[in-house]
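In this view, the complex is presented without one of its protein chains, the others remaining in place.
Let's turn to chain A:
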Amino acid sequence: MTVNLGDIHPIVLSDSKRGSGRQIEPHFLGPRGSLAKFLWKIGSFCIPATAAFPTPATHTLYLRPHAPKIPTETDSHSLFIVNVPVDSTAAHFRAIFYSLVGPGRFESITFAHQKSKTEPSPQSAELAPRKGNKRKRSETAEVETELPQIWDRQLVTSGGAAVALLVDDKSLEMVLKAVRSLHKSSKASKWPIWGEGVADKVPAIGMARYLSHQQLKYPDETALGAMVDAFMKSWNNTEEEQARLAKRKRNVPDENGFVTVTRGGRTGPARQEDAEEKRRELEEKERKKRDEMGNFYRFQTRERRKAEQSELVKRFEEDKKRVESMKEKRGRFRPER
């Protein structure tokens, strides 16, 4: 989907649920603005004030249809979001999209910092070990070897990015439209409120989170033991597999008739460290020999003395420079009072 450059509109930000109704100046982005050039939409939402920090605040999101360098199937209904708050969760965004375009439009969200291989949603991440236990030991051993999560809710990086997956292309259109119209309407109260209605859907932050962290740090020992066993088993399997592969390589010539040299084998070459050790030993021996013979000829003594002397002169020059720099830095060699 494409967005017309002229379509981008500022958004009016409104105050929080405290209802003071403070109007915040709309951010007007002209078509030539760099933000606009990159097809950014600006969205924003109100942040409920806390007792500790009662200043009303808004948080700005920069939105754009997702267009990665390597296109994927879901690009047409994904939204690229920059500057997500640190306490973002899928539930938060579900609530935001709900307030913008109604229910059933939002599918999932992936935050940039999360590793692609693990489950993107932080809520489900917590379930990973349990899921693992249920499965039987089989090829899927990799899943259950992951260490259990020790936080019930991950924080995302400040100013980070995320990709929200919407149900279909139409939903994306609707979201962008809703944001645009919010810009136009310039009614503060219309902006969604952060974290509204998600309190019971995600683990709480604050004290409770640290307490649960304290609990999660100490997982059930039987499960942990089983996990370690499984990991080691799979690791051993891979090692063996690799050894087997290497062995096969050693025996089978490739298409050009060459046999690849690999580590191991009956008369396998020494370990790398051993070789290094040996080399060091040899060097040591060589040096010792040189040292012992150093006093033999007169010219050797003489040259050594000369070297010492020039070393002395060099040292002296260095010291001179050092004192000079000390003088500059400390200003003076003046006894303290």
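What to note about this one:
Please note the rule applied: a residue touches a chain if its C-beta (ideal position, glycine included) is under 8 Å from a C-beta of that chain, and two chains touch if they have at least 3 such contacts; residues count from 1.
Note that in this section contacts and distances are computed from a predicted model.
The listed options are "U3 small nucleolar RNA-associated protein 22", "UBC-like protein", "RBR-type E3 ubiquitin transferase" or "DNA-directed RNA polymerase subunit beta", and the UniProt record of the chain not shown names that protein "U3 small nucleolar RNA-associated protein 22".
Considering the whole complex, the residue from A:150, A:174, A:198 or A:246 that touches the absent chain is A:150.
One chain of the complex is left out; on chain A, the residues touching it are 25, 27-30, 32-36, 38, 40, 42, 47, 49-53, 55, 57-60, 62, 82-83, 85-87, 145, 147-150, 155, 157-159, 161, 195, 204-215, 217-219, 221, 224-225, 228-229, 231-232, 235, 239, 273, 299, 302, 305-306, 309-310, 312-313, 315-316, 319-320, 322-323, 325-327, 329-330, 332-337.
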